[in-house]
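Quick notes on the structure that follows.
With one protein chain held back, the other chains of the complex are shown just where they sit.
Labels A, B and C are assigned to the chains in the order they are written; within every chain, residues are numbered from 1.
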C-alpha cells in the first residue's frame, strides 16, 4: 500500500467553528509536584500532562500552587494590564503610520510576567519579540520602549533596529534577534559561563513553538544537557506561527515539552494563561538550575490572540473568534478572578487600575512623541549607522562615513 | 550554591582498565515486540531497553527473533566477513601510501549488512562513510570500490571524491557527503517524494551518535514526523566520535533512541552487534513506514573497533583493549556462533569461507591496481575537474578549462 | 498579455509550471494555505492541492534538505525562504549539498531545486529583512544565481530556473514587488501598471539564465546593476542628464560578461551599483572582470556604489540605501576624468 504525504491541518479554518476538542486539559491541582532535583528519568510523563493551579472557580489548588502573597499577584496583574494597554496603543500608533512595525503579545502576558517574577533580577533573559512584558516587569518605562519603537532621538538603539527588537542591558534583557531561535543556544552559553565563573545567576530563554523547529533548538538542548547548564528553556506554544498552526511544527504528534525527554532533562507543560502555574513551573526550574540540576524545558500553552504582527492578517487563515473559544481563557481575567476570589481585589479597584495605567500609557506616548518620530525629527542620529559595527571604526568605515557626508 | 561546568567523561582513558559497568544490558529475548503500526505513544519505554535476539549461547530467542532461514544468515555472514577483509586490505594500502585516506567499519559490520538485507533493493540508502557494507551487500564488487579509493581510471567518481565517499546510483546508494549529518533530512525529503508519487519504496539513513548533535538531525526528525515520511532514521552509536565519547554527544543522559519520543515517533534501541536484532528492528520499521506509519528512529548500539580513520590515533584517547572488553562482542563471531549452534555452519566451513574471501580481496586488489593508482597512472581524467559542476559547462568554466590547458 | 506586478508575475510562473509539470511542487514557511507572507503563492494550494503546495516547519535547513531529497527522487521542488536574511540556517545544505551533489557524484545525482527568496531593502525592514547576500552564493561553485528587476523578467526567469536541472537561487527584490522604485522616497510609489515590463504574457515563456539586458542604450558611460538598483540607475542618469547605458545584469552566475564588455568598451567608463555591502559584494567581481576585459578601453577608474559596510539600519534606511544622489556623484566622478 502506498503512502501519501501527510499534511497536518489546524483545528479550524476561516468560516469554520473553532474546534478545540482535541485539547486534553487535566484538572487544576491534579498533577504531583516532584522535588526540583529529582532524576529526570522519573518524570518522563510530566510533559504529557499540564501544570494547572487555578481551577474553574479561580481558586489556587494543588501541589504546584506557589502560595504567593497578594502583593506579588497584584504586581503581576498590573504588569500584565500595562503590557496589554501598551500593546494596544502601539498597534494604534502603527496604524497611524508612526511606527513601521509592531508585534503584540495579547493573550500571552502571563508567560512573561509570571516567569519574570519567578526569576531573580540578575538572571539573564534571552527573549523573542513577543516578550515585551519582561521589560515592563523589570521596570523599563513605557516611554523608553516607545522611543525605541519610534526610532527617535531617545531610542536606546539609535535607530538601528526594527521596532520591538529591544535590547536592555541594565535589566539583563538580551538584544532580540530578527532571526528566530538563535537566542536559545546563546542562553545556554551564557549559563555555561555562569557555571564557569561560579556565579549562581541563571539564564532563561524563550522561543515560539514554530521556531522550535529551527536547528538552534537542538543545539540549545544538546549543549544545555551535556554541560548541565543552569538555564530555563521555554517554548511559548501560542498555537500559531504566523499562518501555520502548531501542528505544522510537530504539535500534532506530541506536546513540545516532550522534546525534553530525549535530552534527559525535565520537560514541564504549563497552562500558560495561568499566572500561578507559570510562576510555579519557572520557580521549580530555577531552583533546579541554581542547585546544579541543569536545564529544564518548559512549554507554556497559550494562544496568540492578536495578529502575528502588523504585517499580518489572521482572518485569512483562522476563525476570527478562535480566541474567544480558547479553553484556557484570558490570563488577565483569570488572575483578576483569583484575586477577587481571595477578596484581595474588586471590580472597582480593577477599573481604577485600568484607568490609571491607560493614563500612564497616554502620558508616556505624549512624552515619547516629544522626543521625535521616525518621519518627523528629532530622530536617531544618522552617523550612528557607522558606529558599533566594530568597537572602533576601521579605516574603510571612516572613509565611507566621510563619503556619506557624516 | 554555585554550579560548575559539567564535562562528561568517557568510561575510561588510556592507561585505565576499560569499564563498561555503566551499560545496562537487558537479556536477549526479554523485550516485547509490538505491532509495527502501534501508536508511538504506547511504546515510549522501548528506547530505554534494548532489542536483543541472540543470547549468551548464541540462540535466537524471543518475540523479536526474525526467524530467518540459514541462507540469509550465511549471506549476511559472508558480507560481513568480506567487509572486514576488504577494510583490512584498504588500511594496508593506505599505509603503503597508495590511498590518501581510509575509514574502516570493523566491529560494526552487522549494522549495515543486517539492515540492508531487511530492506528492499528499491529502498534508497543515505549512508555515512562507515556504511561500506551496504555496497558489499547490494552486490557492488570490491574491485569497483577499490577503484574509487584509488582515484584511478575506473573510479566511478572520476577522482573527484576522497576515498570512501562513494556514490552508487545503480544500487540506490546515495552520494556520501564529507559534512556529517546532512543526509538525514535529505532522506526524509526522498521519502516524502515517494509518498507524493504514491510509490512504496522507503528511505533509510544513518548518522553516527556524534553527528546526531548536528542540526540536520533535528530537521530530519521534525520533517519526518510532521509529514509522516516513510523513512528509517538510524543512529549508529559506536561509542566514539573521533576522540570524544558518546557522553559528549548526550549519551550520558539518555539513550539516543529516546530522542524519538519528542517527535512522537517510535524509538528502538538495538544491540547493533546482534545481526538478528538489527535485522528485526529494521524489518519492523520498514513495515511501519511502508504502511503509512511514518518514520522510526533506531539506535544501533555498537563499538568502533578501529581508528576513526587513517588520520586518527585512538591510543591517545582510549584504552587499547577497550574493544576486547566490549560487552556486546564481535558481530561476526556472534552470527557465526549462532549458525554453528543451529548446526548450519562449522569452524571448517568458516575457515574455508574466510580463505575464499581473502583470495577474492587479493584478486580484486590486483585487478584494481591494474586500472591505476593516484600516484602512478592511469588516473581519473584531469578534465573531469570541470565537468558536473553544472549540467552543462557555462562560458566561464569553458574559459577556465582552456586556461588549464584541458 | 496581462497587467501584473512582480508578485503576480511570480505567481503566474509557478501556476504555469504546476500545470505543466506534475513533479513540480512548492513548499516553505506560510506558502500553503496562506499564500506566502508576500502572497507570491496565493491561490496555488487551493488550485493544486496541499500535496503540491504546502506549509513547512520553520527550519530553512530542513526546507532545503528535504527539497534536495525530493529532487533526487525525481521531483522539481520550488521552495521559498521567507526573507533572504533567513537563508543562513540553510547555508550548509545549499553550499555543501545542493551545490555540490552533481559534482561529487559525478553526475549520478542532482537536485533541480529552485530557492525563491525576497531580498533587498527599502521597506524599513531593518537589518534582518533587507539583506542582499547574492555575492555569497555567486562565490559557491555549482549554483546559479539570478535577480530580476521587473515582472516580465521575473516570470521568464523563474520558469527558466524551475526548468533548469541545476539549482538556482532566485532573488526577488522585494521593494519591486508592487511597483518600480527608483530611490526617490518623496515621490508617491507607483505600480507596475505604468511600466512596459508590467505587461506579462499569461502563458509559458522563458528568459534564459545567463543573459544580461540592456535597459537603455547610451554612450557616456555604462552602469551595471540588478534588481532595485536598475531603476535607481535609470532615474539617476535621467536626472543628471547623462547618456548612460544601463545594463541589468540579471544573472550573477553565470554572468553575461560579453554584453557588459561590449558596452564598457564602447563607453570607456563604468559605474557598478548594488544594495549589498561593498566589501566582497558582487560589484567587486564585476569590477574585476570589467577591468580584466576592458582595461585598454577604460578612461576612468570603475566606480562602485554600494550599501555601506554596515548592517542595514532601520531608521537610517535612506542614508544607507545607495540612492540617486550617490549614483549621480559616481557618474560625475567617472565623467570628470579623461584618460
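Throughout what follows, a contact is a pair of C-beta atoms (placed from the backbone, for glycine too) under 8 Å apart; a residue touches a chain by one contact, two chains touch by 3 or more.
Remember, it's a predicted structure, so these values are computed and weren't measured experimentally.
Listed by label, the shown chains that the missing chain touches in the whole complex are A, B, C.
Residue in contact with the omitted chain (choice from B:281, B:298 or B:380): B:380. In the complete complex, the hidden chain is touched by one of A:158, A:209, A:271 or A:312, namely A:158. Among C:73, C:127 or C:160, only C:127 touches the chain left out of the display. The omitted chain makes contact with subunit A at the following residues, 124, 126, 156-158, 160-161, 165, 167-169, 174-175, 177-179, 182, 184-194, 196-197, 203, 215-216, 218-220, 222-223, 226, 384, 387-391, 394-396. By the touch rule set out above, subunit B reaches the unshown chain at residues 4-5, 7, 13, 100-101, 151, 155, 158-163, 165, 177-181, 210-211, 213-216, 241-244, 248-250, 311-312, 316-317, 374, 379-380, 382, 384-386, 389, 396-397, 400, 404, 406. Across the interface with the omitted chain, subunit C contributes residues 85, 88-89, 91-92, 95-96, 99-100, 103-104, 127-128, 135-136, 138-142, 253, 255, 276-277, 279-285, 287-288, 291-292, 295, 298, 300-304, 309-311.
What we mean here is this: only the chains that are shown with their structure count from here on.
Rounded to whole angstrom, the centroid-to-centroid distance between subunit A and subunit C, based on C-alpha atoms, equals 36 Å. Taking each chain's centre as the average of its CA atoms, subunit B and subunit C sit 42 Å apart. Centroids built from CA atoms put subunit B at 42 Å from subunit A. Residues of subunit C in contact with two or more other chains: 51, 56-57, 59, 61-62, 89.
Looking at subunit B, residues 192, 194, 196, 215-216, 218-219, 222, 226 sit in touch with two or more other chains.
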